[in-house]
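Worksheet for the structure shown next.
Shown here: the complex without one of its protein chains, the others still in place.
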Amino acid sequence: MEMIHLILIIFLGGAVLTYFAGKVNDILRDALFILSILVPAILFFTNVNPESYIDLSIAGFNMKWGITHFGWIFSLIVLGLGVIVSFYAVSFMKGRDKVGSFYFNFILSIGAMLGILLSQDFVSFFIFWEIMTWSSYLMVVYNGNQVQKIGIKYFVFSAVGAYAMLMAIVITHSITGSFLITDLIAVFPQLSNQMHILIPILFLIGFGVKSAMMPLHVWAPGAYSNTPMAYTSVFSGALSKMGVYGMVLIMITLISHIPEGHWFREVIAWMGAFTAVLGTLWAVAQDDAKKLLAYSSVAQLGYIITGVAIGTELAMLSALFLSILHALFKGTLFMAVGAIEKQTGTSNFTEVSGLIRKMPWTFLASLMAIIALAGIPPLGGFVGKWMLYESLINSNHYILVIMIFFSSTAAFLYCYKFLFGFFLGQEEKEWAHVKEAPALMVVPMIILAAGTFILGAYPGLILSPIDAGMQAIGFEATQGHYWEMSVILNQWGDQVVLQPIVYAIFAIFLFFFLFLFFKSRKNTRYVTTKDISSSGEVPLEHENLTFSQNFFQPFLRAVEPVMRRQIDKYYNEFGRGLEAIFDFGRRIYTGNGQTYAIYVIIFVIILLFFKNNLFG
Amino acid sequence: MDNSLQYLEIGFYGSAIILILVGLYGALMKKSLIKIVIGLSIIDAGLHLLMISIGYIKNGTAPIFSGEDFVVAGNMVDPVVQALVLTAIVIGFGVTAVALSLVIRLYRHHGTLKIDEIKNLKW
Amino acid sequence: MVGSPVLFIAIPLLAAFIIPLLGMIWKESVRILPGLVLVYLLTLSINLLGYVLDNGPIIEIIAGWTPPWGINLVFSAFSGFLVTLMLFLGLLVWIYSYRFKRNVDFEPAKKYFILLMMLITGSVGIVLTGDIFNQFVFIEIVGISAYALTAFYTGRDSAEASFKYLIMGSLSAGFLLLAIVILYSQLGTLNMADIARNIHTVKPVYKITALIFFIVGLGIEAEMFPLNGWAPDVYSQAPGPVGAAFAGIVVKSGVYAIIRIVYTIFDIEGAFDFLVIIGLITLLFAETAAIKQIRMKRMLAYSSIGQMGLVLVAFGIGTEAGVFAALFLMFNHAIIKSLLFYAGSYLVFNSKEKYINDVSGLGKSMPITSFLFALGAFAIVGLPPFAGFWSKLYFLIAAADSGMIMIIALILIVSIVEIVYYFRVVNKIYFSKKEAHVVPQRPTFNALFSMIVLGLIVIIIGFFPDLITGILHDASRDLMDKTDYINNVLSITH
Amino acid sequence: MEPILYKVFGAVVTIILAFVVGMTYMGLSRKITARVQNRVGPPVYQNFLDALKLISKKTAIHHGIMQMMGPAFFMVTSIGSLMFIPVLNDGRFFSNLNFEGDLVFLLYLMVFGPLGMALGAGQTGNPNSAIGVTRGLSQMVGFEIPWVMALVALMIQYDTTSIVGLMEAQSASGTWLVFSSPFAFIAAVLAMLGMFRYSPFDIVGAPTELASGPVAENGGKYLFTMMSSNSIFAFVKLTLYVDLFLGGADNLIELLIKTFAIYLIPMLYGLVSPRYRTEQAVRYFWGWPLFFGFLAIMYAVVF
Partner (left out) sequence: MMNDKNSQKIVDIIQNYARLHSLFVLAYGTGCGAIEIPPTMTSRYDAERFGIRGAATPRQADVLLITGYLTTKTLKRVIRVYEQMQDPKYVIGFGSCTINGGMYWDSYNTIKVLDKYLPVDVYINGCMPRPEAVIAGFVKLQSLIREGKAEGAKLYKDNLEQYRENQKKVIPNWVMPEYNW
């Protein structure tokens, strides 16, 4: 048996077995759950060689499975994040009901994502895509609140995307007679103009939905925030990257071969930038951490999409680097929110505050992730952002630079809100009992957060596989010095040397911190956050002095004209209008048997009347 | 062609069509269930008449072979349509019977025979 | 060759008459006998199908009259496949309704099984016969037994539904008769093959008028818009298994009849386009009506109508790939819709109004039924790795190869509507609070068995579609080859 | 490659220079403000006294670890960004790390400080601090945009993102960027008004309304660290402006003159301005400064 088959079968069988093991024994179930992600991951990284394929045929469709160097980058995200989060999930799900179905969907979606990366033909690509979609859908509705709204919205948008993709696939097949991705890429330049536009647009819709691109993003906030946080890490970190993967693989390779490609790139890049800006603004306005992170994910994917669309070497490097990094820090943050929610029972900033002393490790992980998210050196986020800016400037997209920078700056607002809302501020008595999350939850967070740090100092670790992957999809090999040292360089030869920066900054930082801390520890004591200067008043225990309502109200007032127009509303109106039309349409079934009989006669008369048009 | 026979033929077809139209009127316009059933039966009757008329040949003999009386095949009326009509009549009878039993059920259930008032199931 | 196609008609018809007699002796026999009959017929049809696939179609002549004069039965790959499918579904209906409720009285059971046998007789007859008037007779048999089965429960509005069905059915029967008369008056024959051979000699006016009357006459059974007003009422009022039988058996025979008429008998190209158009309209109206339904079975009914519209579109493509896709769609629809009806009827079993809301939160108390319903929902909207996906894919490929891009887009949009209403129900089942007044009804063992069989088929075909594609290819090739059909039938001598 | 000790020594001298200059400028600003208000004002070295006092004051309490880390973050940022700024043209002694970073890097490094301060302020639990922080961050989003636009315009004009590169370009062409791309300068200067947080953009730490905002809970060493970081940071910003727009400085005297000239702009503007509310401030930055920013970019693209 081929290793790829084995891996996929372990995923599938593991999912089913884990589900049924839950009926027998909880520990067995947990162990099976971790194993059925861990084992395939190990098998995959040890035994599957990139660029070696197997052919098989199902139902008359020729399929080709195997991983490209390019897909390998994403498999790193999927499996890496999957394995780490699976440990977290065991602890997160302890004591909840329907754990079995959670594990089932978890394993299945990880397997499906790997399947997407493995499939080199459209049929299996689509199959895995849909499995991924419905398994993640079942996660979205897992909690059972607002399923009819959020769940259906997610699935409808996913279906729109998937069907657009399916349409492109069948059109492709009708033209090329083949489902292999390489065949489409080979044939594409010779197609008609109409197809040059139609096929990329359809694929764009398909992948744009999953990667939450601007007009198609409305499902994301609800879906991300409604999913159990253990899965949202994967959802936002890995699953949305499948859209990016597809976009790079198909969009960029396709449209780089056609004359109209330039315009496509522009449009997508602009959409990505708008996604980033609006996503950020909306994130700033949220009071719920899950929603905030969800919008933030939308915005971050906006950067990635922009990078992908620009499509120069550096831009692509940055997009892929950011993809990996986004998986790291957003995984951490969602896990942190999950830990907080598990410990306190809420994820709302207006309710929780001052957890820093209760959950210091969670705070540390969040802090590092936030710094990475904000793109502040020395953590990895900066490297990605830097490459993005450089590539945008080098490719003359000046306005996009401004937009991305704006969104990146405005991101500080919600970054601060996240840290302040949960960890800083008043320590209320209500949360005095809160304890640090179990080690099984904290350690994965710390591992991921440490990953952002390592990538900040040594981006070369990940940039070299990325470069190999990019060569696989037709980019030229980048010069070696991108990663030999941790120097990053733009096309003008301006450079940023990372290691000395990191060391220097940390040396200074440590010095000052130690200076302040040890110098004053002898005669410094901790006072509670009630002990503040508030006009001489002594705030009592029950008096809540936390500032968390209308947090960025002045800023939001300033950007109010932009925020007022919600795409969501238009979609809702559209949906409601459609349903009204549908409702009108079904009134044709009046319920009166005689009317139906009259329909028969009318039908006959119409047919007879138009018989020459119809049958002539 | 004999005039009277032509008129007869027109009479056959005409009355068949008139019957069908009358039946349609009854089935589509009348509000009473019973009348609708009657209308359907009249349509059936019209159709049967139409079929018979198609098989009719002037001066034809009955398509019956009995004993040694050998009849020229070309001169007998089409036996097939007659067989069809017989079958159709039987079927029509069955349908009418089911329809009438349903009417009884409907009347018991709804207390009315007006089809306008029997529309619990709609949309 | 192990048996004759005529047995498919004779045995169940006979069984229908024997059941009451046998019931006088041994009451349990009214339930067991149909099962035996169906098992026998199913094995027979599978055997015959195997034979047919190797050796070409079996033409059975009734009463020694050779075509074109006598009635003949044609058991080809196409019709044989459909017959096998119908009998299989019939068997499942029997298993399912063997003990639908925990205690069923003798009298209703007797009537029920008599009517079911007649229904299967008629449906199988429609598919097998090679004579248009014979087909008319079978349609009427199906009709009468269907009216009666619809009105089976006296407590509901079933008589109303049945009466609507009856009005439309009789009217359409009239048109069917007219169509037969027209053809007969022009060609003097009732044999399909003979008509097909000589149809080009008929004047277009007659030909087209006859086709129209055929379409109207058969469209009722095939749930074609706007002739499908009866369907939602009937599905919602008939007993659960009967709904499944309608969707799986009756409608299939109706579609078969139309397809036979369009593909084999007539040579009018416009009919294919007409099928596409009318299929699309059917699909559109049905799916959009389904989304606003508040009653479970009406929703399933509209969905069923929509699926038949899709099948008609697939047949309207007119290529072999299209026929293949259509057959696959029919197969999947039969399997999945039966599963949905089976599971759905138990979900709303104790609810008087059969509201969709009443299924809320039943995922806990009825885990297997709920799971199977969800499975069916996932499959019918075409999610891989379930059976429905492959048929949809084949259909889209066939349509795309014929250049119907806008139609693909339309159908995919409608599919999204379908997703919405099915997923709403699934969400309700699993993720909503239980309605206080609903008493969950655990399915009986036999019902569960039939559901699980269907569920397994859905999954197995989803993973291994190759199991079914071979025979579908043969069947579609068989339907496409018109001259072969004519030659096969007309070359028969004693 | 110079020996590492030479580098370290240079860095220490740079830091001390920045501290002294920054503190002196702040003292000067107090003096000038006093003179403008027809007062005598404190001595120029007043800020050093303040700093000395603050460091000698007891810091007996803390509200948690972030309160200590916040000022430390700020200091790291100030010193860190100082390291990447070329203080003098061709000044090897002051060169530090400035060949190893670029403008984008600096931009991001420079926002780390406010964020760190904000975290420190958040830990104290004083609602006034948090309110001040939200105002500050909002304003930051406001002024960063024209500032970045100005920088992008410069980058386009000379095809480099390196500060050293820009300085070399200026000395090669012989004209300062303030003349060769005036709109960028205008946009940058308008952004600078917000950056220095003088009036009218001083609502962040409104003393009576917010009890001095983010620093409300910080006295003693915390305040000292912030104050000194602030003065170093001021020096960083001024030097950056000088490097970018005024062709850098060849010696320290020139540096002092140029930086002070730049420093006068926000200070004097502040003296005659009332205070903006936050949203007014944000909208202010998205008005004319943004317009000039666009103009600058267009100018850079066209020429």
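Each chain carries a letter (A, B, C and D) given by its place in the written order, and its residues are counted from 1.
Here, contacts are C-beta pairs under 8 Å (C-beta built on N, C-alpha and C of every residue); 3 or more make two chains touch, one makes a residue touch a chain.
Every value quoted in this text rests on a predicted model; they were computed, and no experiment measured them.
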The omitted chain touches A, D
Sole touch to the unshown chain from A:Glu2, A:Asp531 or A:Glu579: residue A:Asp531
By the document's definition of touch, the residue of D:Thr24, D:Ser78, D:Ser212 or D:Thr278 touching the omitted chain is D:Ser212
Across the whole complex, the chain not displayed is touched by chain D residues 30, 34, 37-43, 46, 49-50, 52-53, 56-61, 207-208, 210-212, 215-220, 223
On chain A, the omitted chain is touched by residues 527, 531, 533, 535-538, 540
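Definition applied: only the chains that are shown with their structure count from here on.
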Quick note, more Cb pairs in contact for A-B or B-C? It is B-C
Chain A and chain C have mean C-alpha positions lying a whole-number Å distance apart equal to 44
Chain-centre distance (mean CA atoms) for chain A and chain D, in whole Å, is 36
Going by residue number, chain C touches two or more other chains at 160, 163-164, 167, 171, 232-233, 289, 292
Multi-partner residues in chain A (2 or more other chains touched) are 586, 589, 591, 593-594, 597, 601
Touching chain B in the complex, chain C uses residues 133, 137, 140, 143-144, 147-148, 151, 154, 157, 159-164, 166-167, 169-171, 173-174, 177-178, 180-181, 184-185, 188, 190, 232-233, 236-237, 289, 292
As the complex stands, chain B meets chain C at residues 20, 27, 33, 36, 40, 43-44, 47, 50-51, 54, 78, 80-81, 84, 87-88, 91, 94-95, 98-99, 102-103, 105-106, 109-110, 118-121, 123
Listed in rising order, the residues of chain A that touch chain B in the complex are 586-587, 589-594, 597-598, 601
